[in-house]
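Note that one protein chain of the assembly has been removed; the remaining protein chains are unaltered in position.
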Amino acid sequence: MALNKFQIAQRIAKELQDGFYVNLGIGIPTLVANYIPLGIDVVLQSENGLLGMGPFPIEGEESADLINAGKQTITTLPASSIFDSAMSFGMIRSGKINLTVLGAMEVSEHGDIANWKIPGKMVKGMGGAMDLVASAKNIIVAMMHTNPAGESKLLKKCSLPLTGTNCVKKIVTDIAVVEITASGFKLLERAPGVSVEEIMSKTAANLIVEGSIPEMKF
Amino acid sequence: MALNKFQIAQRIAKELQDGFYVNLGIGIPTLVANYIPLGIDVVLQSENGLLGMGPFPIEGEESADLINAGKQTITTLPASSIFDSAMSFGMIRSGKINLTVLGAMEVSEHGDIANWKIPGKMVKGMGGAMDLVASAKNIIVAMMHTNPAGESKLLKKCSLPLTGTNCVKKIVTDIAVVEITASGFKLLERAPGVSVEEIMSKTAANLIVEGSIPEMKF
Amino acid sequence: MNKLYKNADDAVKDIQDGQILMLGGFGLCGIPENCITALVKKAVKNLTCISNNAGVDDFGIGLMLQQKQVKKMIASYVGENAEFERQLLSGELEVELIPQGTLATRCMATGYGMPAIFTPAGVGTEVAVGKEVRNFNGKDYLMEYAFDADYAIVKAWKGDKQGNLIYKDTARNFNPLMAMAGKITIAEVEELVEDGELDPNFIHTPGVYVHRIFKGENYEKRIEQKTIRKS
Partner (left out) sequence: MNKLYKNADDAVKDIQDGQILMLGGFGLCGIPENCITALVKKAVKNLTCISNNAGVDDFGIGLMLQQKQVKKMIASYVGENAEFERQLLSGELEVELIPQGTLATRCMATGYGMPAIFTPAGVGTEVAVGKEVRNFNGKDYLMEYAFDADYAIVKAWKGDKQGNLIYKDTARNFNPLMAMAGKITIAEVEELVEDGELDPNFIHTPGVYVHRIFKGENYEKRIEQKTIRKS
């Protein structure tokens, strides 16, 4: 059965390692923070200028001066630090953020990503996404395997304007975990009860399948 | 009579304007701080990372953590600010420092300055001098008109390795105030009792003399 | 050396039609509310605004858009704003979208006297079109230029009469960067303190970068997305 968005977040959380500095994009990526494994200490970065992002505030303690990059009210934690936007993207560019998780509209088998613009529609802008994908060492995309029209979002080549090239390392969708290798998409895991054939049929590019593909574990 | 170093500093202090941010080099330039005219408010920058440099501390209040670029113990003032060396030179490069005063071994009629290296002698380094001369909008050199061998330090062309080119705006020596114009050295003032002829004889370049040259006033 | 201005109207009085303004803030967080109100009142037109976002319909830069004061918007993320979209689609408003880190670093470059910087953001995308691409150590970078703005308008938490500023929490964002980057920098502060009250060790923007400062009033500090947890 296909995963819901919470389960996608939960699966991605398993990629976290102790000591990681992590930037979580808007949408499903934000949910990853709810599933950080016990014993694993990670520090969340918000690119508007905060390391050590805490949970949402309790009612009445929210502050207009303390928001995350999604413009939600948040809190700090002991040992948080606040800095300006240049330092924030400075640490992103210099590779200090161990893992970036973000959503996408399309990902190509070369690791190209498109997630900011649909021609003909109002364009809101790339925000910090182009900086993040150009710099992060380890990028995981969280998205549905297909779009609402049922078309694969994993493609030989992106059709939409790119956000970055050659950068995505792994994709976690509602039906599969896919690694991007030098030879293209490689299936690592499948959602419980979802067959390899279904994943292949929903992937508009070659999918490398080696041996038997395990079901995801949570 | 030729000025002593205190008088050179005193003359330079007359160039200060209210609201100026000023960087004073080591040696005579440092003395300028003692002659800031009444009613003129200037902020001294020390390029190791301080705006609003105060006087030397009183005995017992000196701190190893609070020094100026000459490595002397100093104090802060109300509204001082401290920053790292990149921001310090950032504000220098972006032209926020209104006046830089520094010493020199040679100055050319094009405003080139040499003050960091004598071939064959141990070279200590340029410190922040190259950054300062390359960026400051207004540079005044404080120096003796001649070297200990009696040779002019104002030259058609510098013989020593350069610190910067085309940057010095004015020179205050023990015998003269000289402006650097597009046409070369122009005599503005002479030390009390020093003749224009003496200044010309001690200047190894053309010296523009227009009209009668006033004596310096203090 | 008087940097102290009476209020926002006083501080923005010489801003002219057609000039380039930087405005601090991220979303509605840390925006110069008083100066925006004064600019709307002053009805100055044809402005180019450099700001990470463009406000919402009835707050922030959105108020200037309503009055059609903005000719060009340079931002990384816009369109929380119906009027913005209308003007964009009708061709009344020109928009240049640039990556957020590029925006931030181009401000810093100005303040640090660096004419250009290199960033990998946008390589291989339409952001790279017409730009110089340069390879360092096997990786491609775009060369991006420092901004050239007539005024930078920022909002700080506290400031003193010399223009030293500190910001609160993530209301810092672009403010200290833009503060460094204006030919003239105007700072509005929630609290104006006496010289000496701010610890020199913890100044975010040294006063040398600030030309005008005034105590702002009636801060609304609107929250864009109030998110809370159960106790």
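Some observations on this one:
Lettered A, B and C in written order, each chain numbered from 1.
Here is the rule we use: a residue touches a chain if its C-beta (ideal position, glycine included) is under 8 Å from a C-beta of that chain, and two chains touch if they have at least 3 such contacts.
It should be emphasised that the depicted structure is a prediction, and the values quoted were computed from it without experimental measurement.
Across the whole complex, the hidden chain's contacts among the shown chains comprise A, B, C.
Which of B:I74, B:L99, B:V172 or B:M216 touches the hidden chain is settled by the complete complex: it is B:I74. The omitted chain makes contact with just one of the residues B:L77, B:I92, B:V194 or B:M216: B:I92.
For chain A, the list of residues touching the undisplayed chain reads 18-19, 21, 41, 43, 45, 50-52, 76-83, 86-87, 89-97, 135.
For chain B, the residues touching the chain absent from view are 46-50, 55-59, 62-74, 76, 82-86, 88-90, 92-93, 112, 122-131, 134-135, 161-166. Residues of chain C in contact with the chain left out of this view: 105, 112-120, 136-137, 139, 141, 145, 166-169, 172, 200-202.
Throughout what follows, only the chains that are shown with their structure count from here on.
Using mean Cα coordinates as chain centres, the one most removed from chain C is B.
The interface carrying the most C-beta pairs in contact is the one between chains A-C. As a whole-number value, the distance joining the C-alpha centres of chain A and chain C reads 29 Å. Separation between the centroids of chain B and chain C, computed from CA atoms only, is 36 Å.
One finds 56 Å separating the Cα centroids of chain A and chain B. In chain C, no residue reaches two or more other chains under the touch definition. None of the residues of chain A touches two or more other chains.
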